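Following this message is one structure expressed as structure tokens.
Only a single protein chain was left out; the remaining protein chains are all shown in position.
Labels A and B are assigned to the chains in the order they are written; within every chain, residues are numbered from 1.
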Amino acid sequence: MKSGYLRTASTFVQGAQTLAQRYYSSPALLDEEIEQLFRRRWMWVGRSDELPNAGDYLLFEKFGESVVVTRTKRGGVTAFYNVCRHRGTRMCGEPRGTFSETIQCPYHAWTYSASDGRLIGAPHMNEVEGFSRDDFGLHAASVHEWEGWIFVSLSRQPIAFEDAMAPVLTTFSRFNLAALRRVERRTYDIRANWKLILQNYNECLHCPTIHPELSRVLPYTSGANDLFEGEFLGGYMEILEPNESATLGGKACGVPIGDLPDDDRRRAYYYSLFPNMMLSIHPDYVNYYSVWPVREDRSIVVTEWMQHPDSLAGGYSPQSAIDFWDLTNRQDWHICEQGQLGIASRVYEPGPYSPRESIPAAWDRAYLSAMGHPGSSNAS
Amino acid sequence: MKSGYLRTASTFVQGAQTLAQRYYSSPALLDEEIEQLFRRRWMWVGRSDELPNAGDYLLFEKFGESVVVTRTKRGGVTAFYNVCRHRGTRMCGEPRGTFSETIQCPYHAWTYSASDGRLIGAPHMNEVEGFSRDDFGLHAASVHEWEGWIFVSLSRQPIAFEDAMAPVLTTFSRFNLAALRRVERRTYDIRANWKLILQNYNECLHCPTIHPELSRVLPYTSGANDLFEGEFLGGYMEILEPNESATLGGKACGVPIGDLPDDDRRRAYYYSLFPNMMLSIHPDYVNYYSVWPVREDRSIVVTEWMQHPDSLAGGYSPQSAIDFWDLTNRQDWHICEQGQLGIASRVYEPGPYSPRESIPAAWDRAYLSAMGHPGSSNAS
Partner (left out) sequence: MKSGYLRTASTFVQGAQTLAQRYYSSPALLDEEIEQLFRRRWMWVGRSDELPNAGDYLLFEKFGESVVVTRTKRGGVTAFYNVCRHRGTRMCGEPRGTFSETIQCPYHAWTYSASDGRLIGAPHMNEVEGFSRDDFGLHAASVHEWEGWIFVSLSRQPIAFEDAMAPVLTTFSRFNLAALRRVERRTYDIRANWKLILQNYNECLHCPTIHPELSRVLPYTSGANDLFEGEFLGGYMEILEPNESATLGGKACGVPIGDLPDDDRRRAYYYSLFPNMMLSIHPDYVNYYSVWPVREDRSIVVTEWMQHPDSLAGGYSPQSAIDFWDLTNRQDWHICEQGQLGIASRVYEPGPYSPRESIPAAWDRAYLSAMGHPGSSNAS
């Protein structure tokens, strides 16, 4: 939904074009994306405050996997694949819950330690020659907490989280994100390739035609990008006075999210965090999205809104922010679906990006690089 | 539904057999049909009177394509792919409407001339080195009007319409088709391969068992075929006195469709126009069908009825003709679905056509020839 104006013309690569058709319509390409991106990178799975106490767990279920993420006694998080080592049964079915000390498979009562995944009980297996419980602990997954979010990687050898997120590791610290509280969660089912949703988020050239409500608050020519090449992209837009925030009506819907410098009280920040997270920071609330491919032409978006705890206590309502983005997002989803339909045509060919689309053009480059498709430069 | 008796035995090729199983059950074969037939031939998309005024448009949406067909100021028709040259977005979503002078993409406001597809506006693209609007006009599709119908071809180099339709270009001129008015449109979803529907239309040997109502009006042994080899096939059947037309009840449901010779006032004509149109001409009304493959085992049929404008003004109702064919068509669709199920069996093998099925046998030959499958003769 946003773009922000370019600091310098050099940030736009002349000749940049949209991706080729197969990136939007090939099931095999989606399989490759899952292998190269989603099974290798760190993925958002939830908020830390969803697991307040030791033994609390949530399930992360994507790409055929089910991962149990659990709060440990020491206060950290741990993650195991939800697959019994006996006959492969998915053990936990509820999306959230609390373990006592153990995870027990309901099929034949194999029992594992909830804190470290060790097998501690397996009826009648002592009758099997050479069987050792040490060989059959639950398979671990990698998990990391950052800025109040929990991330998981399905890779057996993931790049260290700090390395993966290096360009933005401390970028958001002034926004107090870890202390904010979720106030809403919505899920959308969109008939478009997941990348169309990322590209759409990364520019606001479309705002005058698609988003009349947003355009009254956030002029598409305002602001600047501070991240304009690589896997993390974005910047800010100026909130047009007398509006106070991006809400229906323009009034702030909460106290400031943190002790913000003056500049930040008049700005909205929009960043995409590769591969599939989008982060929107406003003076009085934060909303973010995770985008999940389901098929090459269908995606699920999960989005949440957060506010400072004092907003909830102080009688504020986030409704005007929720309604503002529900309206704006639906406008975006619709045009993304129209893009999916058009790109499927035999006559589609990559078209030219304008300098006002420098960020989606940069996103495409980061995507092609991450996919290992160097020959598929997006510059003609 | 019809056959008509053979003029001479020579029109039936001894040994003719039904097509092999793969022609009805292979998704890859359907892809080949779309490539070899539907994307190369002229296809019915609507009636000329659906676009009475300059700027009026209709969408033709099949085989993943969306084509905008527009009435020009000069009174002709023009057609463009509904794909913005910027980022590929499908621009028009409504099945029918009217353009002022331009087509504007709702995503980033690229604007095209509605009459010739030229790009006339593209915000911020002047900042792109070497960009020329002349390079980014809408992709054109071929379009042609004939007998009051509009046809489109998705081929980049289609055979000229007059050449494609040469055997029937003037055949129907005495029936006044261009002046008739549509009075009904129905759509059917059928769980059968599209060719089963064409084959079924092309013979009336099945009428005594499948169509008791039709058989009382149109004896299957009456009449004669005048087109019995090639891509255009059919002929007439005699309407059995005292019936006046093929309606429920047998009464005419309108004034004559034109200034018909006496013979034609007692006849019903049934023609199949390759690849997927079927045309039924009765003294007082005309109905026609377009048959669209959706999957190898599923098809959509769109059918319309037309009458002379004086029938509508004169207080006639087409209902008895609509009901007659709705009943008869449903009988046909059902048996076509039973054919689809049976042919899927491992024991199915091509069976022998009788001389009363000379027209479907000829249709199969034309089909195999158009597909470039000369080795797949349908004569054993």
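Going forward, contacts are C-beta pairs under 8 Å (C-beta built on N, C-alpha and C of every residue); 3 or more make two chains touch, one makes a residue touch a chain.
Because the structure is predicted, anything quoted here is derived from the model rather than measured.
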| item | value |
| --- | --- |
| Listed residues A:Q14, A:S66, A:S113 or A:S369, member touching the removed chain | A:S66 |
| Residue among B:A54, B:L312, B:I335 or B:A370 that touches the chain left out of view | B:I335 |
| Which of A:L19, A:V45, A:V69 or A:V83 contacts the chain that the document leaves out | A:V83 |
| Contact set of subunit B toward the excluded chain (per top definition) | 14-15, 18, 199, 205-206, 208-210, 335, 338-339, 341-348, 351-356 |
| For subunit A, residues in touch with the removed chain | 39, 64-66, 81-91, 93, 106-109, 122-125, 127-129, 131, 136, 139, 154 |
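Throughout what follows, only the chains that are shown with their structure count from here on.
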| item | value |
| --- | --- |
| Inter-centroid spacing, subunit B versus subunit A (mean Cα positions, whole Å) | 48 |
